[in-house]
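Shown here is a partial selection of chains from the complex, left in place.
In this document, chain identifiers A and B correspond to the written order of the chains, with residue numbering beginning at 1 in each.
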Amino acid sequence: MEKVLRDPIHNHIYIQQQVILDLINTREFQRLRRIKQLGTTSYTFHGAEHSRFSHSVGVYEITRQICDLFERNYPSQKKDDGLWDDNERIVVLCAALLHDLGHGPYSHTFEHIFSTDHEQMTTDIITSPQTEVNQVLKKVGPNFPEKVASVIQKTYPDPQVVQMISSQIDADRMDYLLRDSYFTGTKYGNFDLTRILRVMRPYKEGITFDISGMHAVEDYIVSRFQMYQQVYFHPVSRSMEVILSHLLKRAKYLYTVNKLQLNGATDLLVPFLTGEYSLNDYLHLDDGVLNTCFAVWRDSGDEILSDLAHRFLDRHPLKSVRISPETRKYIPTLEKLVTQAGYSAEYYMDTNDSYDLPYDAYDPHSQNPRTQIELIQNDQSLVELSAISPLVNSITGKVSGDERLFFPREMLAANKQNDLFLPVYEAFDRYIHNDQVVAPE
Amino acid sequence: MEKVLRDPIHNHIYIQQQVILDLINTREFQRLRRIKQLGTTSYTFHGAEHSRFSHSVGVYEITRQICDLFERNYPSQKKDDGLWDDNERIVVLCAALLHDLGHGPYSHTFEHIFSTDHEQMTTDIITSPQTEVNQVLKKVGPNFPEKVASVIQKTYPDPQVVQMISSQIDADRMDYLLRDSYFTGTKYGNFDLTRILRVMRPYKEGITFDISGMHAVEDYIVSRFQMYQQVYFHPVSRSMEVILSHLLKRAKYLYTVNKLQLNGATDLLVPFLTGEYSLNDYLHLDDGVLNTCFAVWRDSGDEILSDLAHRFLDRHPLKSVRISPETRKYIPTLEKLVTQAGYSAEYYMDTNDSYDLPYDAYDPHSQNPRTQIELIQNDQSLVELSAISPLVNSITGKVSGDERLFFPREMLAANKQNDLFLPVYEAFDRYIHNDQVVAPE
């Protein structure tokens, strides 16, 4: 009973166990079809409209391929020989498929405003007896849901299983780089997956890579770095997130303070506005539900709510420029000017930093030490990636990204004449030069 | 002031006029981001989550490229010389961009149930003074909106302009074949666009193709045929459409007869349930609004409404088999069996035909005569495509597709034991063989 899904990244996705098919058919998993993988990024790259469903089956497929390769080339012969025990296949496949199950609409921003936690939600959906996912998993064994959840939480004892889906080079990251690259239409994320899979090897402490594949691994790290720089940190997408964040904040404020006259569409959101929501409430959310609220709010009598909803739905991003620790001191002045021009600085200005650590070697003193990428040499000794790749070394342990200041595009003086606020705009623009905040001349 | 959008199909989309940029920034055009290009097809091909926005800018881009080629190689020297008059560029670019502006969510099914008409809507949005699109177009000229609309309605006097976006080989079809092929991950729609553009030529009666490009044009027709067979007519997508259609029918029925206890999410749909809607009501609809209604209905007390909403949102397609004029006579019997098994035949059974005419030569006796594809020979005489391509000839003027009967998958007897209804299922299954309805043995 092999079934296949057609997939643009992996060509076909092979479903070979009933439990995987049953999981895909649950309502909790189908819900991922209605949540975009990249949230506001599709406002910048219009092709990036793919869902978390599509990414989830992709992570499953890469994991399946790794299991096949390990089973063919490195099958365990006896306990603890550091080779691959194919009895772990089913738990790692389920974990791969379900690892993003708890994501909600516009996850990052939503969580920030409503204090939800998608990782906790993933665990809850897997382990709550009321979900279809839990019922499917229980057919494998009474504790199987908890086992799957522990893989995702990285507490599962077998490091090969954990690292397959959570490490600095795992099935999750490999799928999203390839997929996001394909759907955005950029080429930066397009590393050589088959080569990396070919040099992957199980060992006692997890997963390592044959030294002959060093450049393929290096290319993956560089690709990841470039996708962050070019796609994930794009200022326009971040601007749309800033608007979204302010929009939800305004709604929350209006609901709490004013008991916002909610009309129906907003009902599904009320539990989050009040802070009292159940798992079932959470599972009713998706991008469409939020956008439907925004469509209603766009016609609201509250001017700020209405305008922010309009800016979000109809894509009118804020303008942004880089800001640095040295120039943060100008923010109060700039806020004052924005206020003079008639905008609420609270709702129309913000800063946002996008930082990522593209790769790091293991650091026991770090709060969050990472499993470093190691390569295995002819004599079976291991060497850490950045020790032999100058390219990787150049970005190891260094955060990359920038902090930006967002404000209404209307503040720019260019091409304006006979505008009442022109002097305000001109005052504002003196702080902006070469895409950054500067000391005024 | 050239701007670009990154696009996976055309790499970049070049925006070279302010009016085009302004049109893209209107709320009516941005709404197309929230409507999937292929509706229920993403239930079969999970990558096919791209929007009508993405297709619309693609059609614009192909049209822009055609204009560039025509302007470079075939610029009109004097009136009526059959060459390209670049003064037509702006009207054809606007028409290309806006040709799908009136589409709503799940267009085909929605129109069928609620008697809306997306072509009329496109015209209305363009010509109604209340829309942002209309205001942008009016800046070009007072009658410019009507000119653009007439291109889309094919009443514009210049046949080159009309055929660029509406013929058997136009920018619209070329973009959707390439785009749908890319996002579904199939390869059938992948013809050679640059070659076709290179052999395109303006002439007095419209657009023709140099004979040297015959095989590229042939390949496009064959690709189109194959995409219909393999993607657009896929039984599972059609099954999801059948469910959607019955779901909307049920809601309409409940509203009319029972005054369905509507909770809020459904408010935006009420004008369509009552049949009294405005253009503004229509512009509030998108996929998310409908899905939000379905999420609410899934919890409804009406068992049929709730079950159909569940089947649609959580992807539980009906089963289907081919049916023919000869075997249609068994439908009443099959309906009886379905009813015996406890299903409302009205809501759980249906037939659906998917037919397309992949290509046709011009036929003056046809109700809807098509502009045939003609190739220009060395001596400037024209020859019709199917006259010189046996492949195209084999599918010319012949409808392709099939009619299918849809019913609950539960009617299949296989793998069932100790089921009260097993004899009913077995009786039903005697009519099913090799994926079609047959005379029972």
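Rule of thumb we're sticking to: a residue touches a chain if its C-beta (ideal position, glycine included) is under 8 Å from a C-beta of that chain, and two chains touch if they have at least 3 such contacts.
Just so it is clear, the model here is predicted, and its values are computed rather than measured.
J.: For this file, in which 2 copies are placed, how many copies does the full complex count?
T.: Taking the entire complex into account, the copy number is 4.
Quick note on the criterion: only the chains that are shown with their structure count from here on.
J.: For subunit A superposed on subunit B via Cα atoms, how large is the rotation, as a multiple of 5°?
T.: An angle of 180 degrees brings one copy onto the other.
J.: Please report how many Å separate the Cα centroid of subunit A from that of subunit B, as a whole number.
T.: 32
J.: If we count contacts the way the header does, which residues on subunit A are in touch with subunit B in the complex?
T.: 5-9, 11, 25-27, 30, 33-34, 42, 45-47, 49-51, 53-54, 57, 182-186, 262-268, 284, 286-292, 295-296, 310, 313-316
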